[in-house]
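Missing here: one protein chain of the complex. Every other protein chain is in place.
Chain IDs A and B follow the sequence of writing; residue 1 opens each chain.
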Amino acid sequence: MAENTDLTAPGIALLGVAAFLLSRRRPSTAVVALPVPVEPPVGRGTAIHAARRLNRAAGTLAASVLADSAVEHYRGSFHNKAMFAPLVTSALSLAVSAHGVADKRPSAHWVRDTVYGVAGLTGLIGTAFHLYNVGKKPGGMSWQNLFYSAPIGAPAALLLSGGVGFLAERVRDNEPGTEPMIGGLPAGRVVAAATGAGILGTVAEAGLLHFRGAYHDPFMFAPVTIPPVAAGLLVSAAYGPASTERRQTRWWLRLTALLGFAGSGFHVYGVARNMGGWRNWRQNVLNGPPIPAPPSFTGLALAGLAALGLLEDHPDD
Amino acid sequence: MASDPFAAPRASDGRAPDVFTRGGWVPMRQYSDDETVDFAVVGTGAGGGPLIAGLAEGGFSVVGFDAGPYFRPLEDFASDEREQEKLYWNDERVVDGANPITMGGKNSGKAVGGSTVHFAMVSLRFRPEWFRSRTLLGYGADWPLDWREMWHYYAKAEKALSISGPVTYPWGPKRPRYPYRPHELNGASELLARGAEAMGMKWSATPLATVSAPHGQSPPCVYRGFCRFGCSTNAKQSQLVTFIPRALRAGAEIRDLAMVGRIEVGPTGLAMGVHFFREGRWRFQRARNVVVAGYAIETPRLLLASATDRFPDGLANSSGLVGKNLMTQSNQAAFGTMEQEVRWYKGPPSLSITEHWNYEDRKDFAGGYCWMAQGPLPVEWATIQTSSRGLWGQALRDEMEKYNHQVGLKMVGEMLPDERNRVTLADDKDQYGLRVARVTYSWGDNDKALINHALDQMQTSLEAVGAKNIFRQENDTNHLAGTARMGNDPRTSVVNADCRSWDIPNLWVCDGSIFPTTGGVNPSLTITSIAMRTAERIRTLAKRGEL
Partner (left out) sequence: MTDRYPGYDVLSKRWTQSWNEPTRQVIDRRLAIPREPRFFSAEEWRTLCAVCDRIMPQPPDRPPVPLPAFVDQKMADGMLDGYRYAALPPQGDAWRRGLAALDVAARAEHGELFHDLVANQQDGLLRRMQNGELAGPEWGGMPCRLFFEHRVIPDITHAYYAHPVAWNEIGFGGPASPRGYVRLGLDRRDPWEAPREATEGADHGV
């Protein structure tokens, strides 16, 4: 039996995550090939600082997508070659995000822009493709297929990674010292609104899958209660006065960020709880709760925090 | 190596096996034979299990007897069709009639937990009209139970068994959401769905008693496909891992490897207790009430074998109906081969279902049926090939090699009650020295019409998904019912709506034997629901001083 050949996919995923974590700790040793020029230190209050935080958020999302799509598409035996696409694009998104975190120049980089654009597009196409697959199944758009056919929310996370990265570039692409604007609107507000919407979409995905799990553990309610509060506060910040201190919003976002990691922890425990536990990992990692999925919340919460920073540093009212 | 559950009773010395661990124990209260317990319950399956638990939780002293062993699935269950025949009631029974019933794994269990240890977990509700099929549909007999009351107990049973079912069930009156979500469909069940859609019928994920997410000490189902040979992971919510542990916690005693051979009736005409064979000798347990829950063969067998001078035709038999109106369910199937690989051995065998013909009355026969996806393992598949097509030799080998491309649909159909279909005592004796049951069965014209209709429909469905080389399995049956029917009239029934015998007020019957009709769905959930109701009724009667 080919018992050892299928370590590949989880291996790729792990490598991706590890690379990203490394890149975050020591930006000078970033594993990406793009040249990173040395620049003077960047002040906390600048748009570049916010942009880098958004790059980090996009990277976190990309890492989650990379690992999650690796596991899920391995489960799907990569029966369609297109199933490699999210792995490639999310890996690239992860790489350029690391580059963005390290990059302190005040202008968008065309490679990052391109990659984020392609990632977003891949997410969009993936969502459409997954929708098409659900529709093909007997029962069509039924609970049964929403539970078990290609998950609609998963490629959307790639769309979010690309989207947040794209916003990061737009925030960065402003004249130093000026108000960062995106499409003629204050950047903080745009990012906050987009991130809020992203969190709500992710909540819907977690809600669906936890409903599939019958909320058998009370902690399964956490991702459908905490992030919506954070999203609500964030959206209200997007439309509310800018120069207000938003301590509560910040804390809810931090809690959401923490929840992303805690979720993975719970899911590790969930895998252990299935028949055969971790010794039966070839089944339980695939059929048990998805370990790489929850950090999507972390990525979005980081984007939300960056948006809050923008709003506070650049009050537009 | 694990101890042999057949060698000696495990439930003794104040402890019973912990079914969730290897070699583990849980404390168990025990009663001496001389102590008169409130209830002696014979059988621990879909009827006995909930009743033992319900009575113990109501504060009664209860002893549950089972002739089979007390398994710990994790240490005792192999992934093997033949080995797991140890779960079946494989003692001798004589079958005759025009259509003798195949006994054993299809319909009888011999283990603590009864046949729920190896059932296919299909947990369906009766169609409401079936409780009054004589009045409303013109066939069979009316039940003394109201469907609305049953709807209440069905919900309780579904909750107790953590049924994994669809978010909305497409047939019948509204029911609460199943406690757990449906399972993923396998290839065979997807083909049922496609066939049903091609025929313009609704279909659904099957409500199953195996969890789709963790529950207590049960991990979610791993789709190993050996469901009908015992669940070695405890995902299956059999009586063994649900009501029996509850019963122990509430203070009931379970006696495994304890074959009850006779119910003792005293001079007052009341039951005094039960004679049972355990550890090589016959013993007698005194009891204020005796409940027989041995299913449609062993229940009448015990009632008939307990005849006395006062009750020469057997206990509770003034109507003459004990053993009569035996019903099985038609379990015919159509099979074909697909170009695709189906590999139907994966997952519970019946992940999808259509109950279309249970709820559609435009047909020229009485009764209803459903059909479900199938996943026979190799030995059973060989049985189907040989018994349906008469294959052997190289022809059999060649057909068997198409295993991974096979698809099939199997019905569960309603057979009508007929007094000529019955259980009597044969002259042969079994290993306990007890007369074995003789099971006589012949299909009626209505049964045959229903079967033919179903076979045509299933074949059409298979053709619609492109199956080739379609053949029919025309001879199979499963599930049992009848032989001690409930009713409102002592002249035409054995027990009343509370499962209490008309003749002997402290003798009860609580299993599938009390069914006046059998419906077109698997019976276990109905048996469990009635047992839960009976437990509640007994508690109410006791409060009123009417026991």
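We adopt the following convention: a contact is a pair of C-beta atoms (placed from the backbone, for glycine too) under 8 Å apart; a residue touches a chain by one contact, two chains touch by 3 or more.
On a predicted model such as this, the values are computed, not experimentally measured, just so you know.
Asker: Out of B:D91, B:E158, B:D256 or B:D476, which is the one that touches the chain we can't see?
Answerer: B:D91
Asker: One chain is left out of this view; which of B:T44, B:S204, B:T233 or B:Q457 touches it in the full complex?
Answerer: Reading the full complex, the residue touching the unseen chain is B:T233.
Asker: So one chain is hidden, and I want to know which residue out of B:H405, B:H479 or B:R500 touches that hidden chain in the complete assembly.
Answerer: B:H405
Asker: Considering the entire assembly, which residues of chain A contact the chain that has been omitted?
Answerer: Looking at chain A, the ones touching the missing chain are residues 1-3, 5-6, 75-77, 79, 275-276, 279-280, 282-283, 286-287.
Asker: Please give every residue of chain B in contact with the chain that is not shown.
Answerer: 1-2, 74-83, 85, 88-96, 100-105, 108, 184-187, 190-191, 221-226, 232-233, 337-343, 345-347, 377-379, 381-383, 386-387, 390, 392-394, 396-397, 400-405, 438-439, 468-469
Going forward, only the chains that are shown with their structure count from here on.
Asker: Where the centres are mean C-alpha positions, what is the separation of chain A from chain B, in Å?
Answerer: That gives a centre separation of 50 Å.
Asker: For a test of understanding, state which residues of chain A touch chain B in their complex under the given definition.
Answerer: 137-139, 143-144, 147-148, 211-214, 216-217, 270, 273-276, 280, 283, 287
Asker: Which bits of chain B are touching chain A when the two form their complex?
Answerer: Touch list, chain B to chain A: 166-168, 179-182, 184-185, 190, 193-194, 196-197, 203, 205, 212-215, 219-220, 222, 233, 235.
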